[in-house]
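As you look at this complex, bear in mind that one protein chain is not there, while each of the others sits in place.
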Amino acid sequence: MNKTFKYNRLSKDDAVLLLVDHQAGLISLVQDFSPNEFKNNVLAITACGKYFKLPTILTTSFEGGPNGPLVPEIKEMHPTAPYIARPGNINAWDNEDFVNAIKKTGRKQLIIAGVVTEVCVAFPALSAIEEGYEVFVVTDASGTFNEITRDAAWARMQASGVQLMSWFGVACELHRDWRNDIEGLGALFSSYLPNYRNLMTSYFAITKK
Amino acid sequence: MNKTFKYNRLSKDDAVLLLVDHQAGLISLVQDFSPNEFKNNVLAITACGKYFKLPTILTTSFEGGPNGPLVPEIKEMHPTAPYIARPGNINAWDNEDFVNAIKKTGRKQLIIAGVVTEVCVAFPALSAIEEGYEVFVVTDASGTFNEITRDAAWARMQASGVQLMSWFGVACELHRDWRNDIEGLGALFSSYLPNYRNLMTSYFAITKK
Amino acid sequence: MNKTFKYNRLSKDDAVLLLVDHQAGLISLVQDFSPNEFKNNVLAITACGKYFKLPTILTTSFEGGPNGPLVPEIKEMHPTAPYIARPGNINAWDNEDFVNAIKKTGRKQLIIAGVVTEVCVAFPALSAIEEGYEVFVVTDASGTFNEITRDAAWARMQASGVQLMSWFGVACELHRDWRNDIEGLGALFSSYLPNYRNLMTSYFAITKK
Amino acid sequence: MNKTFKYNRLSKDDAVLLLVDHQAGLISLVQDFSPNEFKNNVLAITACGKYFKLPTILTTSFEGGPNGPLVPEIKEMHPTAPYIARPGNINAWDNEDFVNAIKKTGRKQLIIAGVVTEVCVAFPALSAIEEGYEVFVVTDASGTFNEITRDAAWARMQASGVQLMSWFGVACELHRDWRNDIEGLGALFSSYLPNYRNLMTSYFAITKK
Amino acid sequence: MNKTFKYNRLSKDDAVLLLVDHQAGLISLVQDFSPNEFKNNVLAITACGKYFKLPTILTTSFEGGPNGPLVPEIKEMHPTAPYIARPGNINAWDNEDFVNAIKKTGRKQLIIAGVVTEVCVAFPALSAIEEGYEVFVVTDASGTFNEITRDAAWARMQASGVQLMSWFGVACELHRDWRNDIEGLGALFSSYLPNYRNLMTSYFAITKK
Amino acid sequence: MNKTFKYNRLSKDDAVLLLVDHQAGLISLVQDFSPNEFKNNVLAITACGKYFKLPTILTTSFEGGPNGPLVPEIKEMHPTAPYIARPGNINAWDNEDFVNAIKKTGRKQLIIAGVVTEVCVAFPALSAIEEGYEVFVVTDASGTFNEITRDAAWARMQASGVQLMSWFGVACELHRDWRNDIEGLGALFSSYLPNYRNLMTSYFAITKK
Amino acid sequence: MNKTFKYNRLSKDDAVLLLVDHQAGLISLVQDFSPNEFKNNVLAITACGKYFKLPTILTTSFEGGPNGPLVPEIKEMHPTAPYIARPGNINAWDNEDFVNAIKKTGRKQLIIAGVVTEVCVAFPALSAIEEGYEVFVVTDASGTFNEITRDAAWARMQASGVQLMSWFGVACELHRDWRNDIEGLGALFSSYLPNYRNLMTSYFAITKK
Partner (left out) sequence: MNKTFKYNRLSKDDAVLLLVDHQAGLISLVQDFSPNEFKNNVLAITACGKYFKLPTILTTSFEGGPNGPLVPEIKEMHPTAPYIARPGNINAWDNEDFVNAIKKTGRKQLIIAGVVTEVCVAFPALSAIEEGYEVFVVTDASGTFNEITRDAAWARMQASGVQLMSWFGVACELHRDWRNDIEGLGALFSSYLPNYRNLMTSYFAITKK
């Protein structure tokens, strides 16, 4: 029993969103999600960044080469976000601009998603933990070659203190209370959770009769 | 060996699209696809109907009750399509308005998708085969309770002469040749095939430099 | 293309339900369904027999020995049904009493479910097809050792002309039109389809407000 | 090796059962269990609360809206239980009435099940751990979108000190010794474990001859 | 509907068992069964040959090389069976000695199991069908590289008229009636069906008290 | 029973190998095989074409665009093969050069592999069946979006008379007898079947001592 | 990093084998292994107890009732082992005779296997850890209802300090060096690892020529 456990919830005032290497080429390496599933989840966490007005930092690796450009929808949702096109560092944390962009926010909770999980997500996650940040990995918006690689990556990250989340969990932990904005949260869920959208469709069809 | 096999391809001039019971409530019964996957596929075949200008017929079962209303995007993409809200017939083919809407098109190739596969799709499919139509079921836009039910439904339909397709196969068989409209087909694929979209993103990033 | 396909729908006036060897011991051999899933489906098709007032015939194999007694709920739902405790015939069709019970109904559509699929279901199914019956196997209320055995059994049955169904498909094909009895069918679905029950719960919660 | 491990077993005198957001609408989001499996497990843990006479606390989120009402069987089994319809708090622990209801029992072992796992279960679980409670999550009566989300939620909870259980494990740990009530426990298992029911059916068929 | 279907059951008086290339080396290629599962099934069908006194024919391919010797238990159960060590023919039917051994039995029902399914089983199966034999493939005692290869092999065989069976189905179809030899069949099942053995253990424990 | 079944084996003297659209971009759409598995199988059937000296025809779709160029190893193994870069026809059979290249061989057995299965493989397969060719699809060297799409494509092709094979089955059916070239076939298997390579490694390690 | 990790290997001189509730009835509850797989593993660890001459303790729960008698092979391999038929304690550790039998050995390493994992294995495992024993659970000889229950049970046990092993790992850690008894260990592996048996068959076939 962990008697000294402290539940530091994700906070809209202390969290930063880091989107790492969701590039058109690299995504073809992702095989632990179906393409539709993965696209939905990546856009969902991207939309969370926007909806909760989190400082959001975008980074890519070698985007002029085979890795390809950032998925355009991400850039479109965060047009003014710091955008660090890394010239070669595999671990984004090795890139000064990237770390400085984080430090500049003054925040200590890092929400990370990226491709591929065991490298582009795990490496900066471990680096950040070492420097005292709280790290929350969005597991369903981070993809890799197969489930074995994913499981190993999760295990390594968790052993270091990383917290494994999903985009929906992140959204709910940030929002705290529906009453803060019922319509806004409903619209977010409606866009990225087809079954929740269906519930709303049915509900409003009856109540608006 | 089937020496007398005749390959009657789907034709833009002879095909009708039937969308059966994709209702907000009923879709909660679908468990053989993830919700994101299913939503994507249903919208993809719906968009094919629009893109290829196929006569499209919409029908629902008891939409005022627990089954819920039609998924709104379908109606939005086909605002003028015949829309038959069946008062009780489980097999849409038992509904005269539905069959008349088909007959009025004068076409003989029926593309069917619906919820749930072994009932709302299979029943009209078998009825149509009996009446001499060619029937093409869009397997990935038709959902049901689990894989066992799906497999049994597929087997029964195939034994009757139904052809099992996917939305992408339908699109390609209708289009025949990229040169008929490269941009249009590319846009369709880009919207519903994330990995194809990524190929296009990477390609145009390089060539437009 | 099967130009001469005739869609003989299951009819309340021509169908018989055969429940073969759902015995407490034998069911421990079933591994291609979870126990809860299988119990639900077996009781669902049993309830269909009662709801649609189908002549229903129960049979067991060696019920005094390790195979164990019939699952009691089946007997309880069909207290007056012919009950043939076969002394040794593995294929129920080899038992005169069983075949006579069927013949006595004067019906030609046999709905069969049983344990195990490739023996207790497939053997009488093939025998019945040979004698000119239409046979509909309830795949989700028939269980066996594993998926490989099931797939092989399905393939053999289908090749002989057996139609592969599910309990829900059987119910819908028999019922034809919700208007024949909305409440009754709703109650049946509510009992054996948790997600449909949920739809009804939500719907009536709102409309009865 | 954890030399200081203390095995605090679940105790009928110190445990509370918390059932969180098993609502007719929300359950349509659950895809990591088949609907039959999930319904069985939820009712099983609900029945455990009744059988072991545990203080049981029911709570729902926004039950007047798309999330839908509590599954009625839960309310029926616990008609006098505290019932907190939360007006907006996502984490039930943020609701004073909910926490007070727990505190009022004076107990320190919380058994939690709910929908969805990574939010409605994990959030109050982490909050409770922080406040020094022992927390036992009923994993098979808690559902979510898919297995990836579930795995991440389990990992996060376990890292905080939550104990992952199943309804059967909870029942056995509470009961301690069959001799405390053979018939009662047998009846519980018979209702929610079809294979155990079959063992009993076979056994009594022989011994009662 | 196949109105002319004739159900020719497997008969102890007309069936031959062909065991093809179950060699110690080749079995390492089998990945569509776990090794324990496959060993059990191969020995089970081998034991059926002995129990039902079927003429049994053993054959191997290149057994002096990397393919390795026949699994010894097979030879031990059939010490006097014709044993054709093929010098090079991949399709056993291309080997005169093999075909002659079959013809010598004067029987027309061939039960085939072997490694690998799509070659060592499918090739002689198709050859035998062509020559008018009835062919029954023991799917669970025939293994290959993966499920895709297996599925394709099954489809090809079934299209030619091969009947897909399992060892248990073969045993039951041959035995016809428990009363022909209750103890013998019970012993066979007890050896190769652990759950049936358990049923017998429990049953006799009670009845022999 | 198919009494008129004729087993026309694949023959080195009558078979042509068609490799359709194995392009670097399109392969990123393939998700029903792991990338390593698929690469191995595609190169294996390509190597079979070379080893058995089959006329081999290569074709691509829009290779200058996002679909990307042919996988280079294929071209390298067949440097002088007819190579048809189709300008837009989705069904290769719609391209005269492609069909002429086939006709020029004077052969009637077509072995087809390609990407994606339900389009680039199935369309020309159905067209060829219609024109009286025997068609053998190499299922494990043909890939697509997911297993549902694959299953539907297989079903459609099989219903038309296509034979579903694997690269290993093709190789064995063409080779007929190890004695035709033990070393050559051994080398082929050693390159593309790791477990067979291991058997050879172990065997020669002992025998060469 | 666990700087103080001490690797206390399993030792033939300090280990006890506890086989808990492998009863003919209870095993029908096990669904996370195929019956053949589970039988093999249970007999393998039982045989390890015999081969390594470990003090072995057998216990059952309510063996006169539906749970059924101990699987007979276990008793046969350990005819003189302490055998505690528990009258009602669910956690074997609550039974004084059981704990005394362990204490009497004076050993501190407990190897536990049983049915079902989260109760009959986990409960005594946690109790033993609390009392300072080293506990090694044989995961592949311990079965339960499904994988979710298993995963939760493993997580709970591991969090308490239990070491998760397999029977093969136990055997290898106890044996230390093949030279201690090459033939004996080879015979053990040959009996319970079909693929290892095949390796030996092939090897000796060549070397004994």
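Should a chain be cited, it is by its letter among A, B, C, D, E, F and G, assigned in written order, with residues numbered from 1 in that chain.
Basically, a residue touches a chain if its C-beta (ideal position, glycine included) is under 8 Å from a C-beta of that chain, and two chains touch if they have at least 3 such contacts.
No experiment lies behind these values; they were computed from the predicted model shown.
**Student:** What are the shown chains that the omitted chain is in contact with?
**Tutor:** Within the full complex, the chain left out of view touches A, B, E, F, G.
**Student:** From the list F:N8, F:S34 or F:T207, which touches the chain that is not on show?
**Tutor:** F:S34
**Student:** Need a quick check: the contact residues on subunit F for the chain that isn't drawn.
**Tutor:** So the residues of subunit F touching the missing chain come out as 24-25, 27-28, 34-40, 68-69, 71-72, 193-195, 197-199, 201-202, 205.
**Student:** Can you list where subunit G touches the absent chain?
**Tutor:** Output for subunit G: 1-3, 5-7, 33, 139-140, 154, 158, 163-166, 168-169, 172-173, 175-180, 182, 193, 195-196, 198-200, 202-203.
**Student:** Which residue numbers on subunit B touch the omitted chain?
**Tutor:** These residues of subunit B touch the chain that is not shown: 199, 202-203, 206-207.
Throughout what follows, only the chains that are shown with their structure count from here on.
**Student:** Can you give the shortest number of steps from subunit B to subunit C, where adjacent chains in the path must touch?
**Tutor:** The distance in steps between these two chains is 1.
**Student:** In this assembly, which chains make contact with subunit D and also with subunit F?
**Tutor:** Both-contact set = A, B, E, G.
**Student:** If you fit subunit B onto subunit F using the CA atoms, what's the rotation angle, as a multiple of 5 degrees?
**Tutor:** Resulting rotation angle: about 90 degrees.
**Student:** Pick the pair from A-C, B-C or B-F whose contact list overlaps the D-E contact list by over half.
**Tutor:** Among A-C, B-C or B-F, the interface that shares over half of its contact pairs with D-E is A-C.
**Student:** Measuring centre to centre, with centres taken as mean CA positions, what chain is farthest from subunit G?
**Tutor:** Centre of mass proxy via C-alpha means gives B as farthest from subunit G.
**Student:** Going by the touch criterion at the top, tell me which pair is linked by more C-beta contacts: E-G or D-G.
**Tutor:** D-G
**Student:** So how far apart, in whole Å, are subunit E and subunit F when each is placed at the average of its C-alpha atoms?
**Tutor:** 30
**Student:** Once you find the CA centre of subunit C and the CA centre of subunit G, what distance in Å lies between them?
**Tutor:** Centres of subunit C and subunit G (C-alpha means) sit 41 Å apart.
**Student:** For subunit E, give me the residues that contact two or more of the other chains.
**Tutor:** 6, 25, 28, 68, 193, 195, 198-199, 202-203
**Student:** Which chains touch which?
**Tutor:** According to the stated criterion, the contacting chain pairs are A-B, A-C, A-D, A-F, B-C, B-D, B-F, C-D, C-E, C-G, D-E, D-G, E-F, E-G, F-G.
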